[in-house]
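Of the protein chains in this complex, all but one are displayed in their positions.
A, B, C, D, E, F, G and H label the chains in the order they appear, each numbered from 1.
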Amino acid sequence: MLSFIVTALFSGAVYLLLTAGSGPVLRLWSSQELLVAVVVAVAVGFVARQYFASARRRAASNPLRWLQAVAYVVGPFFAEMAKANLDVAYRVITGRIRPGIVRVKTGMQTDMGTLLMANSITLTPGTLTVNVDEESNDLFIHMINVPAGTEARETIEVRELFALFDCPRWVRRIAE
Amino acid sequence: MKMTKIVRTTADLFFPFCLVFGLYVVVHGHLTPGGGFQGGAVMATGTALLLVARAYDDVTGRIRKGAMKVCEAAGLLIFLCAGFSGLFAGRPFMANWLAPDGALFRTSIAHGPNAGDLNTAGLLPLLNVGVGIEVLGGLTVILLYMLSGIKEEKKK
Amino acid sequence: MTPFLLLQALVLLGLIVTAVLIISFKDLLAAALAFAAFSLLLSLEFYLLQAPDVAIAEAGIGAGLTTAIFIIAIRGTQRHEEKN
Amino acid sequence: MILDILIWVALAVGLAFNALGVVGILRFPDVYTRLHADTKCTTFGSIFTSLAIVLYAAGEYRQAPEGQYLTLALHTVLAVVVLAFTNATSAHAIARAAHKRGHKPAQAVCDRLEESAP
Amino acid sequence: MRNVLFSAILLLFFGGLLYLAADLPFGDPLRTDMDDYFIRNAQAQTGANNVVTSIVFDFRGFDTLGEATVLFTAVLGVGMMFRKLKEGEEYEND
Amino acid sequence: MDLFQTLQTGSGAWNPLLWLVALGVALGVALAIRSRGRKDFREGVGRKPFISGNEEPENGGGHVPASNLYWGFLESLKSYYARIVPLHTGIPTDYVAWLLGVMALMLVVVLVF
Amino acid sequence: MMDTFVMRHLPALLIAVPLFAAFLMPIVGGAGRVVRNAWVVLGALATSAVGLALAWKVLATGTVLYVFGAAAPHVPLPMDSGGIPIRIVFQIDALSALMVVIASLSSLGITIYSLAAESRQSGLETFYAMLFLLIAGVLGMVSTGDLFNFFVFLEISSLAGAALVAYRVDNGVAVEAGLKYALLSTLGALAVLTAIGILIGQYNALNLATLASRLQFTTLDKLALVLLAVPLAMKCGAVPMHFWTPDSYTTAPSSVTAFLVVSSQASLYGLFRILFTLYGPLLSWATFGWFLIVLGVLSMFVGVTMAIPQKDVKRLMAYHAVSQTGYMLLGVGVGLAVLGNPDALAKYGRTAMAGGLFHIINHAMYKGLLFLTAGAVFYRAGTRNLNKLGGLGHDMPWTMVCFMIGALAIAGVPPFNGFASKLLIYESVFRFSPFLSIIAMIVSILTLASFVKVFHSMFLGPRRAEFAAVREVPAPMLAGMALLAVFVVAAGLAPQPFVDRLIQPAVEALVDRAGYIAAILGGI
Amino acid sequence: MTSRLLLALPYFTVVVLIVLGLAVMLSKRNVVKILMGLSLMESAVNLFLVATGYRHDSVAPIFTNVPAGPMALPTVQALTLTSIVIGVATSAMMLSFAMVIYKKYGTTDIQKIKKLKG
Partner (left out) sequence: MTRWIFTALVLVALMLLAMVRLFKGPTAADRVVALDAINTLVVAAMIVLAVVFRQFIFVDVAIIYALLAFVGTLYIAKYLGGEL
């Protein structure tokens, strides 16, 4: 039931986002759109509940956390991404690379956290998730520039990848 | 074989999004670009996403061929019955008899830009929904059958 | 030569190039990839020709599902073309 | 006026990063490094071109508050979110497939995955 | 021999179709009366903003039924190919 | 007799009824001839069917297989068949090529005439 | 009330009824064998009834128009449109009615036949759904008055046909034939679509009558003509594009083969429609008349000569189907060649066309019958190889009788229907060109010869040990065959009523281009 | 002629694509490749259909929030929609045919798929 509500909420929110600007209600929606939004939310919630909000990722189903996710994406994540891009741009131009695949300990417990962490890693500093350990949620990441000395270590902590903010903490707060 | 946890979770997250977006395209078929086919294809992509992220055997328990076939047939029957309904309104087959003065979907709109008025276009939204369901079912069944074809071969 | 025509010319050039790639690849997987790129550009061309409905249909059915179907078919048959 | 300049800047940054991404795809030696260029630079570039559009929509909305500009901005944001998310995931999928297929990372200093693979 | 023949056929097609490309005006259709009717009247008659949808589902709705039927046929065809055959459902096809 | 009208072909005619009558007459003649045969013949009494003086083979062995029928016809048209049968290669590419070839030919014919 | 209601909407029901039967089939199929069979019979009966009623209405009252989705079904031109039909119009004139009759009769026969004949296979609800889709496709092709709608129905019938050809998946041969069929039909349909694009790009119309009234026969139109005519000729199995015919006819289940014949003839109808109605007097008569004649003569001769050495009975019959298509092309081709010459047209042109069109219906019936008998033999004996068959006449007398009727009819032996139509063709073609007529007669003799071979190999001779278990086929199969056999005999014994009531109006409809246009656009 | 061709670039592309598709069908031996050629031609014809309906400086035939102007012809777009769906249906079916043939015959070489001949 909870999963149904969460999925329906998400679906309704997305639908309303898509149709914003269509009518007079709150200067955003027309009444028919709101009606259809309810229908769509119920229908999609019914069909997709076991996928979207399965019991294992109950924690991430909290709409308040979604707002945090938005804040994360706009704030720390974007800054990290900008830095990453400058870094990659530098390497594109100069061609100075020192690639390698390392194992990163994330400490994430849930699928959702792993996903967010992996995607954050992929989009930020010179790193790219290649594989994931299904049990321990450790990530294997390809670094475009392995810092000297890192290649000898068995695993590295995820915190070390991010220079400006503590992204893993954000992710944990959102998803766990 | 299933893909990694990351892909699976992404697929799960995007499945309702695909459905919502597909429904959005279907429902707004008469107002914005799109319609039954396009929306149905988007929805079918959602199921294709699930199919690709998981192993075939894991999915077949949830997305059943039989159900999808019924879905498809139901969409077509909606279409056909909507076509027939014109006959009983004294119009020919496939007549959009609701459009000018029906009970539902009847708001007449002026020539020119109009936005967000779903309650228009007579039979068209109904036909859109019918075709959308049909395309969703049909494309999913095609994918399921083709996947079952390669799975069988793997066993040998 | 307005910018719009130039844009169209570039897209059409891309169409022809990808079509040639489809033909010339002996590796069917690569050909399917080129086909996906072809569908993509075709969709963009429909978009330029003021046919958004068709562009959506081509994007959805042509690029997404046809690629999937081709990949499944290649998996169900063999990956490399016969030598002539 | 300031908005105009901002739009110009955003467009320029976006195009520059897109171009860098494409150059990176052409220049880098192996799949993984190319993926770096692809996912990061083109996504970032697209985010900036879209940002320009959002800014444009905001400017127009201030002049004439019509629903269409809101639609434009929201849909663009949505497209970018979808794009970023899918790009990251598909980059991961491609990298994994390439590794499973046996492509070694070129000039690699270490390859922990190769060692841990069963 | 074979290749020469095939090339000749292809060349002929290329020439013929190139003629087509040069003869049919692009961007300036010769006649537009039917489409003008649609653009003028679609909104009033069907109440749809999207003229293409109004054509697909109203003016040429019967085509769309046919199109849906084609998809249905293809689905049945694919299903037929991968159906589970009964025991002993074998034929001599010589 | 609206049903059994004469079929007009413009230059000739054919009446199925007349033909039926003729058929009946022929049948009558045949029966008349048959009635003049030996009445005392009984099947399987004393006589065996034989083929050119040999015993009849068991289990339809005397049945001429289809491939052997019209051997002479096929032999006399050997050169024709040697040309026409190899055209039916069974390769879809050739089928397509024939279709396109006829199309190209017609294109030339239509554009010229 | 109900009566007039149904009668008013017959053209819509013509397509909707088989589609309805097909769409419900996956759901009904789950309810058990008896329910499914009852549904199949019901659907087939309803389809045939609608088809025959429609044909009757057309022959009684003239061309029937049906405008889909308009204010009233019989008004193709809306008030404010300035005289252009904007919706899809079904325009069923006498020629279409002829084809509808053929399809209705044949579909009823084969559906009943297939109830028993295919009962041993799996996936039957798919099979029947496909069969209904094929029927709907053929009916739509012959009754539509809209070029793009024609294309859509062409695709439906091609796809359903290809899938049905590949129905017996077991060792892949059927799938091979299906692939070939699908490949060629798709290519042909693409050509047709290109032609539609050319036409709509120039004249901005899709309605056949409107297009015909606007056509100016520019070079582009010539290109479109080629792109329309040649693929349709391919689809009806004319030599030298006939190669798919024996492949697919051989491997398809027999009931389907019998209907594939009708499907080919629907393409033939399309070809005639394009040549006579769409292009009409713009064509150079002689060129396209001789195009049809050459195709016809080639088809006749190559078909029959290829048939003689065949070992597979269905393949042999398939080549005969090619050969018989040649007669139709010859007859109508002679008519087309003299269309510009009123004198010759009156003297023998109409007769030739009548012969060709009469041959269409006759061929559909007797060739369907022959394929059904071949299927019956295959059903019991388990082989189609003529070298292995023999002596079945003892155990399958009724099948043998049906086969004899069909064989004599195809060979043009009186008093069966093949003779009547062939007589019309011989006599009229002789006055056009004696040489062609003689070829036609030779082909007829060769046909007789080859069916003598089949008859001898399948039914004559002593009983064989390996066919000891052979019995007469089940009643539904016999009923299906009997239906067609009765028609063959009836049309042979009383040809003139058929010619008068069914064929002559069709010939008039074929020739009367102005009438076809006027039915939509009003007298122009 | 040349200048008109230059203006009618889409048509020219269509011609090239159709001929390329025909070349694939005539010269290639792999069934899947041939089907790709067929799909290529299908796409080309779709492009042709849409291109016939384009008017210079026109807007899409949708009454959204646009400045008035000539609209592109809608009928051909509707036809193209139909043709796209038909195309995907056809290719799906033929590809499944090819898969079954490969399973039974062990080849995708079209020159070896000829059990039926003569």
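The definition used in the following text is that contacts are C-beta pairs under 8 Å (C-beta built on N, C-alpha and C of every residue); 3 or more make two chains touch, one makes a residue touch a chain.
Source: prediction; values computed, not measured.
**Student:** Based on the whole complex, identify which of H:A23, H:I62 or H:V76 touches the chain you can't see.
**Tutor:** H:I62
**Student:** Write the list of chain C residues that the hidden chain touches.
**Tutor:** Against the left-out chain, chain C lists 3-4, 6-7, 10-11, 13-14, 17-18, 21, 27, 29-30, 32-34, 36-37, 40-41, 43-44, 47-48, 50, 52, 55-56, 59-60, 63-65, 67-68, 71-72, 74-75.
**Student:** Please output the residues of chain B touching the missing chain, sorted low to high.
**Tutor:** Where chain B meets the chain not shown: residues 1-3, 7, 14, 17-18, 21, 25, 32-34, 38, 41-42, 45, 48-49, 52-53, 150.
**Student:** Extract the touching residues of chain D with respect to the undisplayed chain.
**Tutor:** The missing chain touches chain D at positions 7-8, 11, 14-15, 18-19, 21-23, 25-26, 31, 34-35, 38-39, 42-43, 45-46, 49-50, 52-53, 56-57, 68-69, 71-72, 75-76, 78-79, 82-83, 86-87, 89-91, 93-94, 96-98, 100-101, 103.
Simple rule for what comes next: only the chains that are shown with their structure count from here on.
**Student:** Find me the chain with the mean Cα position closest to the mean of all the protein Cα atoms on display.
**Tutor:** E
**Student:** Using mean CA coordinates as chain centres, what's the gap between chain B and chain E in Å?
**Tutor:** Their C-alpha centroids are separated by 20 Å.
**Student:** Whole-Å distance, chain B centre to chain G centre, using C-alpha means?
**Tutor:** So the centroids are 35 Å from each other.
**Student:** Please output the residue numbers of chain E that touch at least 2 other chains, ranges allowed.
**Tutor:** Where chain E meets two or more other chains at a single residue, that happens at 6, 9, 13, 16-17, 20, 24, 29, 32, 34-35, 38, 43, 49-50, 52-53, 56, 58, 60-67, 69-75, 77-79, 81-82.
**Student:** Would you pick out the residues of chain D that each touch at least 2 other chains?
**Tutor:** 66-68, 85, 89, 92, 96
**Student:** So in the complex, which bits of chain H are touching chain E?
**Tutor:** The touching residues are 1, 4-5, 7-12, 14-15, 18-19, 22-23, 26-27, 51-56, 61-64, 71, 73-75, 77-79, 81-82, 85-86, 88-90, 92-93, 96-97, 99-100.
**Student:** How about chain G: which of its residues touch chain E in the complex?
**Tutor:** That would be residues 19, 22-23, 68-69, 80-82, 84, 86-88, 120-123, 126-127, 129-130, 133, 136, 140, 148-149, 152-153, 155-156, 159-160, 162-163, 166-171, 173-175, 198, 201-206, 214, 218-220, 223, 251, 312, 382-385 of chain G.
**Student:** For chain F, which residues are in contact with chain H within the complex?
**Tutor:** 85, 88-93, 96-97, 100
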